[in-house]
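Left out: one protein chain. Kept in place: all the others.
For subunit A:
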Amino acid sequence: MKNNRETQLRSGERPAFDDIDYPDERDIRLHVASIVDEALPVRPSFSSQVGAMYRQLGFRHLFRDLTEIVFVLALGLGVLVFMALFVLSNADTEGIYAFIFIVSPLLYLAVSVIFFADLRRRDTYQVEMSCRYNVYQLASLRMLTFAAVSLVLNIGFVCWIAIASQQVDILRGVLLSVSSLFLFAAAFLYGQLRGRTAASRYGLVGLWPLLNVGLWIAQPHGYLGLLSSIPVYAYAALILLGAAVYVGQARRLLYFKPKLT
């Protein structure tokens, strides 16, 4: 008895199947080899890859859990409005700015955390991972969409606050909200991709409000002063930075390989 014995299979060895048409094996092999060759060296650009994915899958397949997403967003928005009503009647202008800054990532956070927490637990994970557009490639497109949707909802929310309070500057409020959203989202996605433990992947989620509220309580003047005195162009720079890091992380999702399944 010999270990690791290998015998080559030759198609001629199985006469029982001779009555059925053999596809020319060499043709198939050449075909496969050419597909494999063609596509190897260059990775398509991120936008073309994402665009192709969207065209291929369409809204229906990408957001098969649309009802849940809409539900979570509506719930989140409800909570935000409720909190805002309380803040509007109790806080001064600086307090409202701080409120906007702290809660802006909330909608994004809600949909993303649910999505990532569910991702690997899902029974369908393994089948979906073996497909051309795997779970993480779909996730990349979804994260871009989540960020965009949160962005729009946040802007609407801030406009409403500005109108309701009559003392908040719309531009400053929007910039504050958007920079907070993008910085948080960039850090969140970075944590998801690099974090080895659940604590490092989700730690930020709890850290964000703790840090902000902590600062607010410990250094109310410093914290509020900082938020309302940073010049507008600095917020714009923060937004660009956050957005760039975020898109970079979303791009990494396309080629993400988990160590365990």
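The definition used in the following text is that a contact is a pair of C-beta atoms (placed from the backbone, for glycine too) under 8 Å apart; a residue touches a chain by one contact, two chains touch by 3 or more; residues count from 1.
Assume contacts and distances are computed from a predicted model.
> Which listed name, "ABC transporter ATP-binding protein", "NADH-quinone oxidoreductase subunit D", "Cytochrome c oxidase subunit 2A" or "Phenylacetate-CoA oxygenase subunit PaaJ", is the one UniProt assigns to the chain that has been left out?
Per the UniProt record, the undisplayed chain of the complex is "ABC transporter ATP-binding protein".
> Just name the one of A:R132, A:R196 or A:H221 that touches the chain not displayed here.
A:R132
> With respect to the chain omitted from the figure, which of A:S48, A:T124 or A:Q166 is a touching residue?
A:T124
> Give me the subunit A residues in contact with the hidden chain, please.
These residues of subunit A touch the chain that is not shown: 1-9, 11, 14, 17, 20, 22-23, 25, 28-29, 32-33, 35-36, 39-40, 56-58, 61, 64, 122-134, 137-138, 255, 257, 259-261.
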